[in-house]
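Every protein chain except one is present and positioned as in the full complex.
Our next item is chain A:
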Amino acid sequence: MALTPETLPRHELNGLPVRIVESDDDSRVGLEGRVVIETTNTLSIEIRENGDSRVVMVPKSGSTFEFAITDDAADAEKASGTASKLADTQPAATDDSSAAADRAGGDAAGCRGDDPSRDRRHAAGEGVAYVTVDGSRLLSRPARRTETSGDSPWQ
C-alpha cells in the first residue's frame, strides 16, 4: 500500500509538500511548504522563502489542501537527502508510474469522509501527482488515521 491518491487521507502527512488552494481565510490561500507537525485539527506548514523558514499552523477544517506526492523510487531518493534539500527540490522520476497511480485513483476514493467528490487529482510532469483533499476529510488524530475500524455505519 504505497502512498497513492486514494490512500493519502490514511497515510502520513508529515513531510509532504502541500499548497493551500482554498481557505476560509483569504490570507492563507497560496501558502506553500511542507507539513511538519500534524494535530487532530491543524496542520503546521513550514514555509521556506529566501533562506529563512517559518511555520504556519493552519486549521484543517475550512481549507482545501493540495499535496504533491511522488512515486516510491523518487521518494526514497528524496528522503536520503537532508531536510533542507527536501524543502526545495522536486525529485525527477518516471512519469508513467504516477500517471498510472492517478488513473487507478479513479473514483474509488473516499474511504473516509462525506464528500469524495471534492477529491480531484491530476498529474503534472516529473513524476509528481497532485492530490486535492478537503481539510475536513483529514480531521482525525494523527496516529489513528491509518486504522480502518469504525468506518462502517453498521453497529
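Note that a contact is a pair of C-beta atoms (placed from the backbone, for glycine too) under 8 Å apart; a residue touches a chain by one contact, two chains touch by 3 or more; residues count from 1.
By our rule, contacts and distances are computed from a predicted model.
The chain that is not shown carries the UniProt protein name "Ribonuclease P protein component 4", picked from "Ribonuclease P protein component 4", "Glutamyl-tRNA(Gln) amidotransferase subunit D", "DNA-directed RNA polymerase subunit Rpo3" or "glutaryl-CoA dehydrogenase (ETF)".
Across A:T40, A:S61 or A:T146, the single residue that touches the chain missing here is A:T146.
Touching the omitted chain from chain A are residues 1-3, 7, 10-12, 14-15, 36-37, 79-80, 82-84, 86, 142-144, 146-147.
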